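The chains shown are only part of the set, and none of them has been moved.
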Amino acid sequence: MGEVAKLDTGRAERIGIPEAILAEGKDKVDLVKISLAHLEATGMVIVTRVSEEQTRAFEETALPSGAKLEHNPRARTVVIRSGERKPTCGRVGVLAAGTADIPVAEEARVVAEAMGCVVVSEYDVGVAGIHRLFPCLEKMRDMDAFVVAAGREGTLPAVVAGLMEAPVIGLPVSTGYGIGGGGLAALLSMLQSCSVLTVVNVDAGFVAGAYAAKIALRAYKPDVQKQF
Amino acid sequence: MGEVAKLDTGRAERIGIPEAILAEGKDKVDLVKISLAHLEATGMVIVTRVSEEQTRAFEETALPSGAKLEHNPRARTVVIRSGERKPTCGRVGVLAAGTADIPVAEEARVVAEAMGCVVVSEYDVGVAGIHRLFPCLEKMRDMDAFVVAAGREGTLPAVVAGLMEAPVIGLPVSTGYGIGGGGLAALLSMLQSCSVLTVVNVDAGFVAGAYAAKIALRAYKPDVQKQF
Amino acid sequence: MGEVAKLDTGRAERIGIPEAILAEGKDKVDLVKISLAHLEATGMVIVTRVSEEQTRAFEETALPSGAKLEHNPRARTVVIRSGERKPTCGRVGVLAAGTADIPVAEEARVVAEAMGCVVVSEYDVGVAGIHRLFPCLEKMRDMDAFVVAAGREGTLPAVVAGLMEAPVIGLPVSTGYGIGGGGLAALLSMLQSCSVLTVVNVDAGFVAGAYAAKIALRAYKPDVQKQF
Amino acid sequence: MGEVAKLDTGRAERIGIPEAILAEGKDKVDLVKISLAHLEATGMVIVTRVSEEQTRAFEETALPSGAKLEHNPRARTVVIRSGERKPTCGRVGVLAAGTADIPVAEEARVVAEAMGCVVVSEYDVGVAGIHRLFPCLEKMRDMDAFVVAAGREGTLPAVVAGLMEAPVIGLPVSTGYGIGGGGLAALLSMLQSCSVLTVVNVDAGFVAGAYAAKIALRAYKPDVQKQF
């Protein structure tokens, strides 16, 4: 099965996406066990949507020597890595329209950082007060990719993509109420945008962060430069 | 039946909305006949969605003495009034996000003008290039109401309502394509807006214009002032 | 950034909408703290969707000297203002079709009153017994704007807009059941109305009340009168 | 197969619904042929949605001796019966909210008349001018069943069912535009009605008319009276 079979053993690093475990609905003992197994196999594990109780279970666990645990309560993530952080490379900007969009934006940030990127974030810069956005964007001119989280009407990604050169990933958030709530209006509005941007599904912070990191890392990959 | 019955004869002027006729699908001879009947009864008639052929039929018709016809080809409207224009009073701002949104915005403008308002309009100021919007809004600080037409992602009304004091009516337009097209994304996004605004149905230029005029006229109604 | 930057500090009063805090999901200690901060900054704060427990937390809090708290249990709101009420000006009519629509209608009322309007309300006047509506409307002839809340089939706003001159804001309510429930039928039916009216999203009592107050206040703004 | 098998030959008269043929999409020669076959078998045939060309084909056909053809251009129906009309019995009221709802209402009327009912109709009595409705309803106090056709917001059936005793059938019509158009808002609004009524599908004039006639005829069925 040639090349295909090779992928079997080396897939994770070739695709370039770290292993992630959804904590939601998992027993805390099982969760810790699975996470440590992943840690041992790949040197890093990202656990998303962790409850406070699950976090305590992690904190009370004896990690392998040299391993470090980072807990981000806003993102509800736990990241454990067996050794040193990768040298940082690639710059990702993360924006959130409202305060309710921050947890999903933070999830994107944790993933992009875990993949070795520098992340600059600005939150609560939605279009209901559009003027707050401009000074933030000034500071982000050298980003390689943007994740822009927005619930309700979901407009912020289109505005950012109309002003900045780096690729923008629209991340709809399941805020909002009534008709078009749960992220539907946000998603549709990003798909209809007159700006050039792409979208991920509602609340898909992990996917948005990993995708942005992929774009940003590519700009610094030495072997890529040699090929042309 | 008291007060209710009185409404029967005097409804049009009390509700304050001029008579409008949808030309679409009507025979041109019938259309002219019905329009002249309305003109005679109420002194003014607004005909919307007129074809070129129907417009010619109006232009070739002998109007009653003193009557004046105005044709707006972008709005696809014909307005006939039997006498002088009302003295202008009330200021309505009309904005359109893209060039494809102009016909619906113009329909709103024709109606608001027919109801006696001064209308100031600015088109092609959508959020994909949000910076073009600010100088336009500066010129519109003294408006009494805004109609903001936007198709595709429908964001412009939320931005305007976040910056201006006068009430904003969101007017979704049936532009756009794929999923969320036909004005759906625009409508949902306006309903989900974090700004304070109200909406009308997709392409409802007449309703938006008449409603804006109602708000604007009320600010100048002399008898209202006396009551407090 | 000129005019845009100026908005940054003075936005709230220029847009004319008081600060509101959604209590739902907030810790009671945090809620009180944030509310007092807003009170200090702007002289008034409106808290919506407060639970009984949160209300008690407010009532047990020592308010700044001169501040007054008003709790409306049907609207589930708490309003705190640091000084005197604004002189009343502008008249808003609030109608609700059924008894289940009253909480959302009351939310609209609290906001309009907080913005300085006189509010007259009539509840349980839906179209299943349409004759009950007419005497109510008689008493409301001098209103400057109407908020008309209706769930299930959502017809009342269209009927009111067909009989009254002042602008009508349709406020769909998430009552109803089966297919078209949750306010969907009500919203669609208001959007399709043959009358001239605008709508807000399902259960958006705050938006409807603030918008109505904007219309009503404008009719009494002295500096506006001078400009023509 | 006993009783079931008996239904095979005598079904039409037992169920009490005349045979109807949808003309839309049928070749005019085939249409006439099928219609005459039905006429011969059952003594009456109702053809719905006939084009002008198909109507001419019927009018140019030599009917069997004694047969009579009735063409209703507004309803777009052709009814042919081989002998005398049934003695009339049962009273059906047919109402239409707007002028665009008349063709579907007329289709209901043609069917109810073909089934032997007296039909009283009133059109253009929608809720945007609700006061026009009351005098119409006064004249219809002795109806046995109502068909109430309404497009756009579809409110009229609920109003009628709140005022009249006889059963009301809501008939949504595919008028309307934008979101909720094509009869969707009308149907949902009828399903959500607080009044007691039933509905048929959008534009189902035939079903509504036949059902109303069934109710009305039952009130006069002599053998039914004897059984108690």
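Each chain carries a letter (A, B, C and D) given by its place in the written order, and its residues are counted from 1.
Going forward, a residue touches a chain if its C-beta (ideal position, glycine included) is under 8 Å from a C-beta of that chain, and two chains touch if they have at least 3 such contacts.
Here the structure is a predicted model, which is why all the values come from computation and not from measurement.
Note on stoichiometry: the full complex in this file contains 8 copies of its one protein sequence, with 4 placed in the shown coordinates.
The rule is short, and it goes like this: only the chains that are shown with their structure count from here on.
Contact with chain A and chain D alike is made by B, C.
Simply put, of C-D and A-C, more C-beta pairs touch at C-D.
The angle needed to superpose chain B on chain D by their Cα atoms is 90 degrees, rounded to the nearest 5. For the touching copies chain B and chain C, the fraction of interface residue numbers used by both exceeds half; the interface is of the same-residue type. Between the CA-based centres of chain B and chain C the separation comes to 26 Å, rounded to the whole angstrom. Here the CA centre of chain C is 45 Å from the CA centre of chain D.
Note: centroid distance chain A to chain C, computed from Cα atoms, is 38 Å. Counting only residues that touch two or more partner chains, chain C has 4, 7, 161-163, 184, 187, 191-192, 201. Taken as a graph of touching chains, this assembly has some other topology, since it is neither a line, a ring, a star nor fully connected.
The full set of touching chain pairs reads A-B, A-C, B-C, B-D, C-D. For chain B in complex with chain C, the touching residues are 3-4, 7, 14-17, 89, 134, 138, 142, 144, 161-167, 169, 187, 191-192, 196-201, 207-208, 210-211, 214-215, 218-221, 224-225, 227-228. Contact residues of chain D toward chain C in the complex are 98, 126-131, 152-155, 158-159, 161-163, 176-181, 184-195. Of all residues in chain B, those touching chain D in their complex are 1, 4-5, 7-8, 11, 172, 174, 183-184, 187, 201-204.
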